[in-house]
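This structure is in structure tokens; I'll ask about it shortly.
In this view, the complex is presented without one of its protein chains, the others remaining in place.
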Amino acid sequence: MKNNAVLLIHCPDQSGLVAEVTRFLHERGGNIIRLDEHVDQHIGRFFMRVEWQLDDFEIEEKEKIKKIFYDRIGHKYDMEYEVHFMDYKPRMAVFATKASHCLYEIIYRTQSPSENWNVDIPLVISNRESLRDNVEPFGIPYHFIKVEKGKKEEAEKKQIELLKKHDIDFIVFARYMQIVSDDFIARYPNRIINIHHSFLPAFIGPKPYHSAYERGVKIIGATGHYVTNELDAGPIIFQDVHRISHKDSVKDLIRKGRQVEKIVISEAIRLHLDRKILVCNNKTVIFD
Amino acid sequence: MKNNAVLLIHCPDQSGLVAEVTRFLHERGGNIIRLDEHVDQHIGRFFMRVEWQLDDFEIEEKEKIKKIFYDRIGHKYDMEYEVHFMDYKPRMAVFATKASHCLYEIIYRTQSPSENWNVDIPLVISNRESLRDNVEPFGIPYHFIKVEKGKKEEAEKKQIELLKKHDIDFIVFARYMQIVSDDFIARYPNRIINIHHSFLPAFIGPKPYHSAYERGVKIIGATGHYVTNELDAGPIIFQDVHRISHKDSVKDLIRKGRQVEKIVISEAIRLHLDRKILVCNNKTVIFD
Amino acid sequence: MKNNAVLLIHCPDQSGLVAEVTRFLHERGGNIIRLDEHVDQHIGRFFMRVEWQLDDFEIEEKEKIKKIFYDRIGHKYDMEYEVHFMDYKPRMAVFATKASHCLYEIIYRTQSPSENWNVDIPLVISNRESLRDNVEPFGIPYHFIKVEKGKKEEAEKKQIELLKKHDIDFIVFARYMQIVSDDFIARYPNRIINIHHSFLPAFIGPKPYHSAYERGVKIIGATGHYVTNELDAGPIIFQDVHRISHKDSVKDLIRKGRQVEKIVISEAIRLHLDRKILVCNNKTVIFD
Partner (left out) sequence: MKNNAVLLIHCPDQSGLVAEVTRFLHERGGNIIRLDEHVDQHIGRFFMRVEWQLDDFEIEEKEKIKKIFYDRIGHKYDMEYEVHFMDYKPRMAVFATKASHCLYEIIYRTQSPSENWNVDIPLVISNRESLRDNVEPFGIPYHFIKVEKGKKEEAEKKQIELLKKHDIDFIVFARYMQIVSDDFIARYPNRIINIHHSFLPAFIGPKPYHSAYERGVKIIGATGHYVTNELDAGPIIFQDVHRISHKDSVKDLIRKGRQVEKIVISEAIRLHLDRKILVCNNKTVIFD
């Protein structure tokens, strides 16, 4: 965990933005470790991610950085921006149902030093009991919350209580096979990562591998995206694919797809943790 | 051009099919060069491609092979099958509109000895004049047939006359931006190859790169398929993809996509020429 | 576990081989599920994999199949061949050192029903203690066998005793960082699978990611191969790659490479278990 800060900015494009932001940091003793910027010419919008060392940074109280930045620069350019501190360990809740492969991959990577994931998993929530033994041996509490037909609201109430109690920062749907309410989503804007087991926008909905088989495609894929109100239509973070052939049954697609799903969800989480994602107009800018 | 024959078979699955077909060929002096078979357990159907040398084959008159095979084996198993002779040079018509990259790639490969494409291009047909100079220097006749609104029938009549006159075996739509009639398609079942510039079934329709850009996907693709009555829904022959990012404008997608399109259409044509494609239930079996 | 048998054959190519083998099976009531053949024109050699159902097969004693096949066909064509029974569960020993990711992936897949791996892991052997806690919770015995400098022979003796005692069929080196002796290898010809963390033959040896970094390649890879006496030069089973950039440090290469390694070793094991690999002239024929 490095004592670095990350600033994620987007605003209407205009001349001098990089110069002004970098001078702001440099004049206050902030050593810039990495800077990425992007101008979307199509919509005339400027995007920027800058990471700098806080060791010799003049503004010692972290809470003040956001305010001071706003006063000096942010308000002038109508910026939308976030400040993140890389020594803070985000708290991630994982939701799952039956399939264990994504859940497992996430737990393994969280616990593997070489992955360097700066994250805690205070809890796993599932609408089934079946994955408990995959989770508890790792010292992670497993909460079974049944989602009964017509009583989703009730279940979500319990889920939200748990999320609040555990100060959850963001949620990962690791093949969680329930559709959550708009109210639930609104509480975690751009903070719920879902893995969809198809190469979106192909095969939206519940049985994408069956649909892929029916259609006879030659490549399958998986999509990691933020959850929005519209099913499988949120901003895409990462996608990957796998070549298949006529030899593959639906079962084979499921098996091969899992490999892709594991990679895609891991990559989406890593990008989120590294604060490399900006969202604008239901699309992502990924500074990787 | 090898003096080989290819048998493409599909029929309801049952025991002993491979043994019977291979014995049929072996007993008549046919040396099997390559054999591929596939059983689709889901629909209980058997698929087979077998290629053998004709040099010492007892049935000397090629026209008889199909008939004799039917009498001895085909009719017993309710087989659908085709016999092809690899020393025959198929005659391919290429349809194009404005974009030259696929057309060019096809002409180059046709003329490049190392590609080993056993094919003739007796003509290119376009609804524009603009590609004439890309085609005629290669000694290929270029036919401009205007497709006026409401007068498609008239244009197709002219096209079909040309196709007949030149004994065309199959057609390639190399980014031909017109929708042809059901009647036209019915004349060339599984013999019109189209390149769709998206990873189907995502982004069906006329402007897939624009749609991909709007949706913010991270991978684009192209699809080579046989044309059927339903738009962009025919049996898929080959697909390929290319990774993109937020940095890519629609123009970039078009540029990157072309690279993929060239590969996909070439691959689809090669598979067709090598008689490696079987179609059943709107899906392909590719024995490559 | 299906009651199927698999015959893997290679021999000098000649006419009628497929016909003869398939007739042999068909006449004895063997329903062929899948057949793959390949002729390497370069060396004039025939390769074949055929899988058939044993349910109605006339030769009821499995041990006799090999002998009868030899008498009727094998000896005539100078065939090298193996017969495998898919209801037999092979016993796999996993060797590891420090890195846990491959070991973990293997254990997870072995235990995941959807992977459909028909295999037992009777033991894990390591030259370190550190992975014990990654293995024992899954009910797999963990054997720490120290490999001291100059005393490799001693260590191997212990290893071989364990392998014999547990009737081990094949071994996987899941990032096992020791070079084993020729004698050890000779006991398990084409039955030791190693993962090398580079795209062989690039970067043979112990620190391939460092070498890849130094060379500035733009793609890294991993290679699953059978172990032979020559270091990292055995027959290649499967390879995969991952794109990298100047932004990636050696640490990043290691992290990204692990993803590839996990896929490659899993794929190599799967192909081995499914009896889809034939080895000839230090190269593999993969019937997948």
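Per-chain residue numbering starts at 1, and chain names A, B and C are given in the order in which the chains are listed.
As a working rule, contacts are C-beta pairs under 8 Å (C-beta built on N, C-alpha and C of every residue); 3 or more make two chains touch, one makes a residue touch a chain.
Computed from a prediction, not measured in an experiment: that's the story for all the values here.
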Residue, one of C:135, C:200, C:227 or C:269, that touches the chain absent here: C:200
Of B:10, B:23, B:38 or B:101, the residue in touch with the unshown chain: B:101
Residue ranges of chain B at the interface with the undisplayed chain: 99-101, 104, 108, 112, 114-116, 137, 247, 251, 254-255, 258-259, 263, 266, 288
Positions on chain C where the hidden chain makes contact: 38, 40-42, 47, 199-203, 215-219, 221, 235-241, 245-247, 249-250, 282-286
Positions on chain A contacted by the hidden chain, ascending: 15-16, 18-20, 22-23, 25-27, 31-39, 243
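As a working rule, only the chains that are shown with their structure count from here on.
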Interface residue identity across copies chain A, chain B - same or different by half: same
Chain B on chain C, rotation in degrees - Cα superposition, rounded to nearest 5: 180
Averaged-CA centre spacing for the pair chain C and chain B, given as whole angstrom: 37
Distance from the mean Cα position of chain B to that of chain A, given in whole angstrom: 42
Residues within chain A bordering two or more other chains: 247
